[in-house]
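With one protein chain withheld, the remaining protein chains of the complex are depicted in position.
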Amino acid sequence: MIYPEVRPVPSRYRNPLSKFKVRRSKACESCLTCVEVCPHGVHWAASGKPQFPREHLCHGFACQGQDYYCVDRCPNGALTVILNPVYEVLGDRRWTADLLLSTWHMAETGRPPTDGLEYKIGDSGGGFDRIEFAFPQDGGPTVDPARVSTAIPLNRRRDGRPELEIPIPVYGGGMSYGSVSLSTMLSRIQAFAAWGSYCSTGEGGFPDELITYSDHIITQVATGLFGVREETIQRVPIVEFKYAQGAKPGLGGHLLGDKVTPSVARMREAVAGSALFSPFPFHSVYSVEDHKKHIDWIKQINPRALVSVKVSTPTDVDMVAVGSYYAGAHIIHLDGSYGGTGAAPDIAKKNIAMPIEYAIPKVHRFLVEEGVRDEMTLIVSGGLRTAYDAAKAIALGADGVVTGTADMVALECVRCHNCESGRGCPRGIATTDPQLSTMIDRNWGTQRIINLFSSWREQLADILARLGLSSVTELVGRTDCLRHLDYENDLHG
Amino acid sequence: MSENSLKIVVRGCHNLAAYRRLFDRGDPGLPPEIEAGLVPCSSKVDAPHIIKFFEHGADALLVLACPPGVCHLVDGNDRAERRVAWAARRLAEIGIEPERVRFLKVEADQEEKIDEIIKEFSQTILELGPIPRNSRH
Partner (left out) sequence: MPKKYHLETTPTPARHLAPGPSSILDWEEGCRKCHRCVRWECPYGVYLHRDVDPFSLADTADSLCKHCFQCVQSCPMRLVNQAVNPEFTRLGDDYWTPDILSRIYYQSETGLIPVSGAGYGGPFTGPGFDAMWTDMSEIVRPTRDGIHGREYISTTVDLGRKPEFVRIEPGGGWSENGACFVESPLPFILGLPEGRRLSLPLISALAAAAEEMRAFCLIPLEYLKDLPDLAPEFTVLHLNPEQLNLDPAGFRGFPMVQTDDAPGVESWVKKVKNSNPGQIVIVRLPFGPACQERLVSLMGAGADILHLWADAHGLQPGLDGPDEKKPFLKDLIREVHLKLVDWSLRDRVTLLAGGGLALAEHTAKAIVCGADAVVLDLALWAAMECRLCPDCLERRACPVEIETVPLDWAVRRLKNLIGAWRNQLLEVLGAMGLREIRRLRGEVGRAMFFEQLEQESFAPIFGRRKGQSLK
């Protein structure tokens, strides 16, 4: 299997954010000892003089006591290493400073960090952060990681429609044109296309620039029906019905007035400067029979498309899932309550509907009991941040995952939560402001996301190998491979 | 803030544990003319800001910094020291006594008595009295 190539892609900012700061005082006499001894490439010289240290590569206090500790090796004592005060301001309980920094590291290098930065879990105190894999005691892989398959099929219904398969169990979630810039969309789509996977358009319509990638695009049909036309349904291999979104279930999409630029308005056939609210739910769907009509409609217009149904996670999510099965969907996509959004009321983000970790085993079990689990592809999303979250989601019962925020963090999102204010994202990711949206070069963005998923794939393969599994499909529902730190874990011998 | 009452501004680095502890119960319980606050590093205090403190009614300023070699930002305390000295010189040019602006790197053995240090400073300023201003202030 040939995977897309990893190429180093540094930060697009002059000063990458780092956990440590390395200060060089005027006592420096340019002996360049630090440049020689640092194994991490922090110190470098130009024209015989040491330059500003590459702080984001620094392993900080872990080097203390080692013979390559630059601070001790400097003959003039000119170097000091300190914890960067910004490190304590960065991130939150779900995307901690460490997760942000390690995701940036993976996006830059395609490998997880080796300096002790936490790259597997966050600090939310529950859900995935309290679940770990129960690797066998003797540790080492029992299967060759290079031969592990991380591919999953998307059409398990054997209904004659294309049997699409993706080489990694991830595809890109919908982030609409208007909520994010064209560069962001193209970076994601190009990256997922390079991986042989797919990416959703989100509900803001199908910009012309995406047409070349149509074979890798999922058209989203959302409640506002923005930009939904026969062509946009016919040109793609997968069509996604968005009933609800995890971050604000029961509420429609929400694009504030300032972000409805003239190009967004054109795309969505709306009025520039006027806020856009998508209704909830679909005005044409008030029963499961209506839902089946919806799906039949798409299948009729596009005879080769697979249909995905995206819902949030109410108490009866299992009923909704089985209803979608009977309505003819191929993929049921659960979007948990802690997922991302361009704008949502804080009360909805936190409180409405359940976190994805609870929904996955519920739906998996229910579909198994109904006898239809093998005919459905269960895809989940909603705050999945790392390869470990994805693997845990699969072990809990999902077939694959969808990402959104993780892709944006790869593009150097800092989770400042200001996506919706005024002109939008000050870092050029979640904005269509003509000036701000030029901050990202799409080739830079594409390679960053490719690198990130290369690291994810490697980590997944490692997890599977250590569990003695040769394919990610074997991990589905293998809850016996998991342990919860707040439980006795005494059910499986 | 009545016109006749003295206002002594104290800014101390929150990494000075004893200073920080003064704020655990809310108000540090210092004499009424003291307006004490916490800064993340003494280098938060900016030279132009010091001038503004005096503009906005301060009669004195005390900056408490970490001892040499201990600053979490390496040389934040040194920077603060130079800035306070600069500000004192500028203020002296307009007739404000240099004793009204004080900077101190608090050594480990002085930490216990930090509230005494502040009160002593306050005493000196009480003797100097408020800075004469025109009635607008």
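In order of appearance the chains are A and B, and numbering begins at 1 in each one.
Following the convention adopted for this analysis, a contact is a pair of C-beta atoms (placed from the backbone, for glycine too) under 8 Å apart; a residue touches a chain by one contact, two chains touch by 3 or more.
Treat the numbers as computed from the prediction; the structure is a model and nothing was measured.
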- request: Pick out which of A:A348, A:L367 or A:I450 touches the chain that's been left out of the picture.
  value: A:A348
Query: Looking at A:N15, A:T212 or A:N443, which residue reaches the missing chain?
result: A:N15
- request: Could you tell which one of A:G116, A:G250, A:G273 or A:P434 touches the chain left off the display?
  value: A:G250
Message: Looking at the full complex, which residue from A:T232, A:T405 or A:T432 touches the chain that isn't shown here?
response: A:T405
Touch list for subunit B against the chain that is not drawn: 9, 14, 20, 23, 25-27, 32, 35, 37-41, 43-44, 46-47, 49, 52-53, 56-58, 73, 76, 79, 82
Statement: Even though one chain is not shown, subunit A touches it at residues 11, 13-17, 52, 84-86, 88-89, 91-95, 124-127, 129-130, 223, 243-244, 246-247, 249-252, 254, 256, 277, 279-281, 283, 285-287, 311-312, 314-316, 320, 337-355, 357-362, 365, 382-383, 396, 405, 413-421, 423, 425-427, 430, 436, 479, 482-484, 486-491
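Keep in mind that, in the parts below, only the chains that are shown with their structure count from here on.
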Interchain centroid distance [CA atoms averaged], subunit A/subunit B, Å: 48
Query: How about subunit B: which of its residues touch subunit A in the complex?
result: 40-41, 72-75
Complex contact set, residues of subunit A against subunit B: 23, 25, 80, 82-83, 85
